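Right, I'll just put the structure down here and ask away after.
Note that this complex is displayed minus one protein chain, with the remaining chains in position.
Labels A and B are assigned to the chains in the order they are written; within every chain, residues are numbered from 1.
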Amino acid sequence: MQQQTSFQAYSPSQAQPGVQTSGGKIRIGHRRTQRQTRLFFAAAAVLFLVCLSLLDLSWEQFRSGIAGLPDIMSKVMTISFHAFPALLDGMVTSLIIAFLTVVISVVLSILLSFLIAENITPFKWAGRALRVVLLVIRTVPTTIWVLLAVASMGFGSMAGVLGLIFPTSSYLIKSFAAQIEESGDDTIEAMRAVGASWLQIVFKGLLPNLLLSFLAIISFRFEMEVAETVMLGMVGAGGIGVLLQDYISYYEFADLAMGIIIVFVTIFAVELISNRVRSRLARR
Amino acid sequence: MSQVVSPHTEQRQKKAKRMVSLALLAGALAFSIWYVKFDMVEFISGIPLFLNFLFTDFLPPNFANMDSYLRPVLDTLIFAVVGTFISSLLGLVIAFLMARNTAPHPAVRIALRGVVSFVRNVPFLVWASLLVVIFGVGAMPGLFSLLVFGTCFLARVYAESIEELDKEATEALEASGATYGQIIKHAIIPQFMPGYFSWTLFMFEINIRASAILGLVGAGGIGSNLKQSLDLFQYSRASMIIVILIVLILAVEFLTQRIRERIL
Partner (left out) sequence: MTTILQVEGLVKSYAGGTLALKGIDLTVEAGEFIAVIGPSGAGKSTLLRCINRLIEPTEGTVAFLGEVMNSKSKGSLRRWRSQIGMIFQHYNLVNRSSVLENVLHGRLGYMSPLAGVFSRYSEEDKLAAIALLHKVGLENEVFKRADELSGGQKQRVGISRAIMQEPQLILADEPIASLDPKSSAVVMDTIYENCRERGIACLVNLHQVEVAKKYATRIVGIKGGAKVFDGAPEELTEEMIYNIYQGKEHEMHAQAAGE
């Protein structure tokens, strides 16, 4: 199939020093790009094999799990409407926890983000210190925050909101501040030139300009928050997760199936709506 | 929109619109507070109590028995590595089957999209908990839930970045008579590599956090120790575990960031 090219022969002796051969064949790829790719995969493969050898999985456990699977699947398939009202109530509660968390966090974050943004902060050092605190807060997984709040306040949706406020505010403050730093420079310069005070710059200049991009960030976070509220119910902080965890522990798989469907539909709808909101905001 | 409106009425409309949105927000807030019986006073007084709880009961961390955390930390890392590695391979195959510009058949694309979106939109702790029931407590359900969730997450983001690649190189290879396989190998894959690297590294970051909380539902790793110490009110042990977690996660993020900067 391969057809020979009829161009005048180009003898390797004419080759430039840049032509590299390997086993008598001319290398054709870009060296650095190829090397990086190979290094990445080689490192990943070595790491994977080392971890795999350290992993102790019992085949017995796997086999018995797979053996029990058809039974569980058949139970899951008999979706029951019996728990529908309770699940709906749980889902609404989860959504409300997410909503309240975002509202409270937005209020906190708008104030603090102006303290953190390098180009408008009145106290540079306080802002930097706060940045470090926020980084630590963000690093602790959300579910663990909720667990701590539950340990302090007891089970229920208030513990959920309390626990979620920390990572949520931390995320929002960082994103808002990034937005201020990215697009606030012109406004700040212009308003400083006419002698506006710090408060005037923030409330008359920056906030109205940045409102739309803040809304986009908020809608994105709300989307994440709903998934988080479902999970945090599973550690006892109210909402549909509590029910899901119960159904799982009591082997009520038919009710669980209904719950999973409700969660899927809700999160799907929230994602759809918040995407719609963001694309409309982007057009404005 | 095309109508000519005087600046005055336009401003008034804008103001009215803003009032309506604010009223809606207030209504939603009122309903929410009523529905979950949210007690503002108790909540606000709970904040100092919570902070007090964090600072007095948790600090200082208990540095005793450090070596008892070694195995759970290692397990957490191992889950993340094994989970990310396998799901990046599975996700890649699924992504090529479901990206608009590389899917062999629209039916395959739509079916895979459905499955992936279903798995991805149900929070992963639900899957983990369900797998604990199927396989019993231990490492297996944890690893499997990371695998299932990670594969679907990566399939979707890989597919999106494949769809966003510019069509120009593909067009040129198509015009020179290259086959479907040749186009994927020579035009799609080289251009997709940066996206592949950065999404895979991002997945690894997610998986470290995820595998740290898996233990909360009995699926192995450092989370089990955390749950246990909280249940037994051993708060200084719990804070030690959290400190270890923070160090672990920051170290991983530092590392992935370095790799990201190097690879372009």
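The definition used in the following text is that contacts are C-beta pairs under 8 Å (C-beta built on N, C-alpha and C of every residue); 3 or more make two chains touch, one makes a residue touch a chain.
None of the values given here were measured: they were computed from a predicted structure.
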Which of B:L173, B:I222 or B:L248 contacts the chain that the document leaves out: B:L173
Contact partner of the left-out chain, one of B:N62, B:S117 or B:Q191: B:Q191
Contacts of subunit B with the absent chain, listed as residue ranges: 168-169, 171-179, 181-182, 185-187, 190-191, 193-194
Touch residues of subunit A, complete complex, unshown partner: 1-12, 15-16, 18-20, 25-26, 28-33
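Operating definition for what follows: only the chains that are shown with their structure count from here on.
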Whole-Å gap separating subunit A and subunit B, where each centre is the average of the chain's CA atoms: 5
Subunit A - residues contacting subunit B, complex: 36-37, 40, 44-45, 47-48, 51-52, 54-58, 61-62, 64-65, 68-69, 72, 92-93, 96-97, 99-100, 103, 135-136, 139-141, 143-144, 147-149, 151-153, 157-158, 161-162, 227-228, 230-231, 234-235, 238, 241, 244-245, 248-249, 251, 256, 260, 263-264, 267-268, 271
Residues of subunit B defined as touching subunit A within the complex: 25, 28-29, 32-33, 35-36, 38-39, 42-43, 46-47, 49-50, 53-54, 74, 77-78, 81-82, 85, 117-118, 121-126, 129-130, 132-136, 138-140, 143, 193, 197, 209-210, 212-213, 216-217, 226-227, 230, 235, 242, 245-246, 249-250, 253, 259, 262-263
